[in-house]
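Take this structure first; my questions come after.
The complex is shown incomplete by one protein chain, all other protein chains being positioned as in the whole.
Order of writing sets the labels: A and B. Residues in every chain begin at 1.
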Amino acid sequence: MAFALTLSELARWVDGDIVRGEFDLSLTGMAALDAAGPHDVSFLGNEKYYGQFLQTAAAAVIVPRGMTSGSPTTALIAVDNPSLAFAVVVRHFASATRQFTPGIHPSAVVDPAALLDPTKTRVQPGAVIMAGAKIGDGSDIGPNVVIGEDVTLGKDCQIMANASIRERCVLGDRVILQPGAVIGSDGYGYEFSGGRHVKIDQVGIVEIGDDVEIGANTTIDRARFGKTLIGEGTKIDNLVQVGHNVIMGKHCLIVSQVGISGSSHLGDYVTIAGQAGVAGHVTIGSKAIISGRTGVTSSLDGDQVYAGKPAQPMREEMKQQAHLRRLPRLLARVKALEEALQPSLKDPNSSDS
Amino acid sequence: MAFALTLSELARWVDGDIVRGEFDLSLTGMAALDAAGPHDVSFLGNEKYYGQFLQTAAAAVIVPRGMTSGSPTTALIAVDNPSLAFAVVVRHFASATRQFTPGIHPSAVVDPAALLDPTKTRVQPGAVIMAGAKIGDGSDIGPNVVIGEDVTLGKDCQIMANASIRERCVLGDRVILQPGAVIGSDGYGYEFSGGRHVKIDQVGIVEIGDDVEIGANTTIDRARFGKTLIGEGTKIDNLVQVGHNVIMGKHCLIVSQVGISGSSHLGDYVTIAGQAGVAGHVTIGSKAIISGRTGVTSSLDGDQVYAGKPAQPMREEMKQQAHLRRLPRLLARVKALEEALQPSLKDPNSSDS
Partner (left out) sequence: MAFALTLSELARWVDGDIVRGEFDLSLTGMAALDAAGPHDVSFLGNEKYYGQFLQTAAAAVIVPRGMTSGSPTTALIAVDNPSLAFAVVVRHFASATRQFTPGIHPSAVVDPAALLDPTKTRVQPGAVIMAGAKIGDGSDIGPNVVIGEDVTLGKDCQIMANASIRERCVLGDRVILQPGAVIGSDGYGYEFSGGRHVKIDQVGIVEIGDDVEIGANTTIDRARFGKTLIGEGTKIDNLVQVGHNVIMGKHCLIVSQVGISGSSHLGDYVTIAGQAGVAGHVTIGSKAIISGRTGVTSSLDGDQVYAGKPAQPMREEMKQQAHLRRLPRLLARVKALEEALQPSLKDPNSSDS
């Protein structure tokens, strides 16, 4: 029971107010609303789950400020952001998932010309670190990871299993690569000559700022020359493609399976939702939000929400969708007009009216 | 010629009836209809290939029941499902592709605290199996695979080259991971606080049922807490993204490059065709069929076919497409109406009429 929390301890940790419940209520686990049992903490992070909240068996629920409903036997703690608050709970109850013990596993291959402090970094089994690479203190190189020649990694990075970083790329501090991510693959560049596509050497690099996270099997191409840039604090999901010479600002969110073509520029705090695509050589302004499956084919101003193919402001896209849904009635109205004007007018080719 | 089959042996193996041909016709190979030679078996599995069937040089063709056409010199065996029957032929003629010899390759790294029977499992070169992992008998861990701490694998699993399974995930029996698949990457979860995206620990796992297959470079995220669940018998193609806390039923088919966002639930026998996307927190009923490139943005009932963006029943989508194709004629009809009413009516802004 070393992990047990009281309701009042929990409220203090998450900077919340106890709306209902005994101060010394003992909480020994955590779960989602529909899975929680009588000793678990849960949280209401999305109004979609309000129905589950009303029915939950959880001992206590972290709720948004102002919420007072739910079963009278369920303790409530009110906070500004229940999801963020619950992260504190998760960190408490989850057994530590990262037991960092520095050292180089004997099966890892670290080139003598690589720079790292084996008392402050961990290199896991089968990892390969090539000549000239520099690994910052506190960084953890996962099993079978490949770090190419002259790569620079900052402090406290986590590079997970089977990820690859090609030569000369530069990563900041606290960068996380999920398994299978590829940094610095060649940009897709060819010139057509003599009936063949001739490869254009891609001699630039990828540079990644501090606190960036890159998802599993995501690919980020190196620049033709110069650099592909991922700004500080940006978070990229799984299976995303970032083309060569893309410049991405700070604190962007790029959701799964998005593709960003070469030489496009994103401002700061841009959000691109799942499976959207951005053409090459366009600019997207800061704080723009591109909704899922949108196709961006030209530059877009910031501070707006976009949708559709080609991308347009969300309200235009919604109007167009509404017009589409009204088409059957429009057809009926035109047919009625034609009949009212008969016999002066008749569509000679009409087969659908 | 150890592999040669007679027509009557073949008919017996595939539970078929000889429609035409000599019982002792010798068959020594297999090929597609347009590539087969005079000693090969082929099959007619799709009516698209009926033209090739009429012209094939194959010695014998496995056909659907009722088929009696084709060259009189081509032997025919009639079965319920020619494609399934042909699988038997393939298994016979293909030289065994999986020669399973148990044992741990000396270059593999198996933590002393991992549990496996080296006389009943195979661990190929460069594979890494971390502390606490349990590997069921008959399982084959491919070259440079990484199996994280406390992972549990059932019996007779096949984990192919460079696949990664992160800590604590649980796989059933006979699970196949194609090369590069990633199981248990962190879910994409952040809270916005102080102008930055703060990572939410993802402490749950992925649980995969028996007889599941996961395609090459597909990524399945671990749950925030609790589990991401892939039901028994479900088959997932290459480059698919499955978000955190997704619950997928049994015997689903998820085709290449599909993305399923966090916390969505799929029933059993759901089919999602290529490049479709499913938003977060939605439910798709059992036996629903989502056609290729569909964008699912809200919950859908089972037992129906859907298409479009946003997804709607296929017949609605087809009507809408038909209306779209009729738009030019609708414009012409409206113009004709305007002319009939002239001079009482005129579109003052018209430049296209």
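Please note the rule applied: a residue touches a chain if its C-beta (ideal position, glycine included) is under 8 Å from a C-beta of that chain, and two chains touch if they have at least 3 such contacts.
Everything quoted here is computed from the prediction, not taken from an experiment.
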- Query: In the full complex, which of A:N217, A:T234 or A:S291 touches the chain missing from this view?
  - Reply: A:N217
- Task: From the listed residues A:T68, A:T119 or A:S193, report the one that touches the chain absent from this view.
- Result: A:S193
- On chain A, residues whose C-beta touches the chain left out of the figure: 107, 109, 126, 128, 130, 144, 146, 148, 162-164, 166-168, 180, 182, 185-186, 188, 190-191, 193, 195-201, 203, 217, 219, 221, 224-226, 239, 241, 243, 257, 259, 261, 275, 277, 279, 281, 295, 297, 309, 319-320, 323-324, 326-327, 329-330, 333-334, 336-337, 340-341
- In chain B, positions touching the absent partner: 30-32, 35, 46, 48, 81, 83-84, 87, 90-91, 94, 97, 105, 107, 124-126, 142-144, 160-162, 176, 178-180, 211, 213, 215-217, 233, 235, 237-239, 251, 253, 255-257, 274-275, 292-293, 324-325, 327-328, 330-331, 334, 337-338, 341, 344-345, 347, 349-350, 352
